[in-house]
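Take this structure, written in structure tokens, and hold onto it; I'll ask about it next.
The other protein chains are all here in position, but one chain of the complex has been omitted.
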Amino acid sequence: MKEKAEDEIKVVIYQSEKEMPPVAMSVANTLYNKTGSWKYVQPIYQNKTPPCNAGCPAGENIEGWLVLVGKGELSEALQLLLSENPFPAVCGRICYHPCEKACNRWKFDQPLSINSLERFLGDYGLKEGAPPPPPTGRKKERIAIIGSGPAGLASAYYLANMGYRVTIFEASDQLGGSLRSRYPRKRLPEEVVEGEIERIVNRGIDVKAGIKVGHDISFESLQRDYQAILVATGDQRSKILKTEGEKAILSGLEFLGGAGVKYGVKLGGEIAIVGEEEVSEREVRSTPRIITDPMGATDEKGVFACGDITFIPRAINHEVGSGKRAAMAIDSYLKGEDIEKKIELIKIGEGESVSMRSYLTGVVKGVNKIVRFEDLNLDYFEEKPRLLKPEMLAKGALVKEEIAIQEAERCFHCGVCNQCDNCYIYCPDLSIRRRKDSKGYWIDYDYCKGCLICVHECPRNAMSYEGVVK
Amino acid sequence: MDRGQALKSTIPEEDYMTSGHVACPGCAAPIAMRYSLKALGKKTILVLPACCWTIIAGPFPYSSLKVPLLHTAFETTAAAASGVRAALDIQGDTETTVVGWAGDGGTFDIGIQALSGAVERNENILYICYDNEAYMNTGIQRSSATPWGAWTTTTPAKHPEDKPKKDIVEILVAHQIPYVATATVAYPRDLMTKVKKAKGIKGTCFIHILSPCPPGWKMSDDLTIKASRLSVQTGIFPLYEVERSQKYTITVPKKKGVLVKEYLQLQRRFAHLKPEDYDTIQENVDRAYKKLLHKVQQSETL
Partner (left out) sequence: MKKILMGNHAVSYGALLSRVEVIAAYPITPQTQVVEELSEMCAEGKLKARFINVESEHSAMAACIAAEQTGARAFTATSSHGLTLMHELLHWAAGARLPIVMANINRSMGPGWSIWTDQNDSLSQRDTGWLQIYCESNQEVLDSIIQGYKIAEQILMPVMVVLDAFVLSHTYEPVDIPEQELVDEFLPKLNYPYKLDVKNPCSFGSLLPPEYYLELRYKMQKAMEEAHDVIIQVDREFQQMFGRSYGGLVEEYRTEDAELILVASSTVASTSRVVIDQLRDEGVKVGMLKMRFFRPFPTKEVTSVLQGARKVAVIDRNISYGQGGIFCEEIRSVLYNINKKEKPPVFGYVAGLGGRDITPTTIREILFHTLKEDKPKENIIWTGVKH
């Protein structure tokens, strides 16, 4: 793809002195000389995984929406955020923000105020209204979701966005689950919860409040009428929904906190349950949690589980992530596709984070390699403390847009090219050119000598190199 | 405001050289030329003596440059530039800039007579020295620009360079010309600003560009920009300008806490140095930087 038409490549060979000028003068440029043949390694553009994204159990593309906030494109930022997490205003208030601990800027000066920025965006969304999701074809399958806590609601949201006919069965007369009961009002106001739930429900979700499954309606009837069932009953007193010998689908029993059972989700593997004391298998089997595969499928066909009823940490970000994984599992199940095959495509980092965008489009924007602090070229960053501090929001004050934008500009964009031009500027062979569509750069391998200055000077490790086969 | 614009480069798109040149991978000299030409524009005539760029410019009948180029004998850069200037003047051309582009050999050593002569006459030329700190084109022999302690083929490790680097900037300031400045490739915008400034000044202007050389400095090809940046951050190669031979201004200050050790350890031409040598170099650099700051301070009142 040649962008400059004026520089023609000409090879000049004089056969006779008669053709030659009398002096040693030039008649052509040096483009005939394809110095690209010199190299044995070559640079490539390779976006990688920012640590904040890998550190967000909800699978948000944090770096992505930070770029947009930094440009002042708040509506677009919100749209990107909502495509992965329907609860920004909620999370911005109650999430324990492991993303900030993961942020590479933490080792440089101060991490990005991701949590406060999420709250800012969430509140912006509640105030200004969120842009509608992209339209999708209506599917014929019906899905029943038992429980309307954050996990269940999130899952309902994703499934409704995919076009499924979702019905939520909520035992109490109010949606929200732990969002209503677990957090003090001061910290998580009613109107915020209601606003974000309303946005989800407005996706065309059928709500059946005041209906207890296993009491007002049988589980088996749901199995008859719905093509998939998602148990998202959360962390409540136990209730046996259905038993078949040793196997039991349980619902919300007391959590064996005393046993000190710790657990985590590792995609593509088993669920690891690590305890401080030995817990017998029988005890595990009778614990008040539903064992699922990492994506949320139970042993029973067509029955899935997500949220605090499964083995996830009891926090909003994990709950949303769990709901997302279950939505993906249900969708693949209904399509007859093997979700195991998609895990490499959708995972962000090495934990439980998955990307709905990658799941839906099949597109991955880079390699799944987390950028560490050591991988950055810090010469291009200046120390600058946080502009947006959590205390500014705590008092309920409205944060000025300008401050949010400047805070977002502090983002290093680890592993993701933001067209800073460094590679283009420092190439000694003018082999890096700006793409005409302004989407980045292309490397003219005909002339690139493989010095790798570009890779070294990329502030954010968005380039890698590979060997050249001669 | 469109925040996206803040990320876009302020560097002009047009280039006056092409790929296909035979500079070593990672060479800083083409980078220096590229940005100088971006600042100078089309109406430039380059005068080039024997140096690495003689080869980088391409063999007959090719040229990697898109401006007229006169190859000239090793020691004659400034004299030849004077000749081009005289011819243009007599032809009534006031727009074309005449640039002498020489290495450290052709500037500090064999070319210093012609340089001093032309500069003393205040010829209306821009002289740019791209300094890789040795006679690199002939195979890494020492020049008077080779820094103390460095290995070269004529200052081998058993008897490395034992003289300080010639202070070419001060030599030129002593000639009382309107503009002298230093620059380096890690700071292309600073380089372009200075070249553009020099272009607009009548009389002789001199820019000294530090141009790291991976083979000659014995470092990996990809470390060129890092070395260039460290030279400024350590204070080894301060970026400053001297206007009217009086007013000293530092354009990119050194960075606190960056020790010369970091710069020296990047390059195996310093591999034989002992810890006390690092101390010597650190002391010398600190002293010189202090002296420069003093000059800056003194000229603040001007």
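The letters A and B name the chains in turn, as written, and every chain counts its residues from 1.
Keep in mind that, in the parts below, contacts are C-beta pairs under 8 Å (C-beta built on N, C-alpha and C of every residue); 3 or more make two chains touch, one makes a residue touch a chain.
These figures come from a predicted structure and were not determined experimentally.
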Pick out which of B:14, B:89, B:283 or B:300 touches the chain that's been left out of the picture. B:89
Tell me which of A:25, A:209, A:367 or A:394 is the one touching the absent chain. A:25
Touching the hidden chain in the full complex, which residues of chain B are there? Just list them. 42-45, 47, 54-55, 57-63, 65-73, 75-76, 78-84, 86-91, 96, 113-114, 116-118, 120-121, 123
Interface with the unshown chain - residue positions in chain A: 14, 17, 20-27
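The definition used in the following text is that only the chains that are shown with their structure count from here on.
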Contacting residues of chain B [partner chain A, same complex]: 1-4, 6-9, 11, 15, 17-23, 25-31, 34, 58, 60-64, 66, 69, 185, 188, 214, 221-226, 229
Along chain A, where are the residues that touch chain B in the complex? 7, 12, 14, 20-21, 24-35, 38-39, 70-73, 379, 405, 409, 418-421, 424-426, 428-431, 444, 446-447, 449-453, 455-457
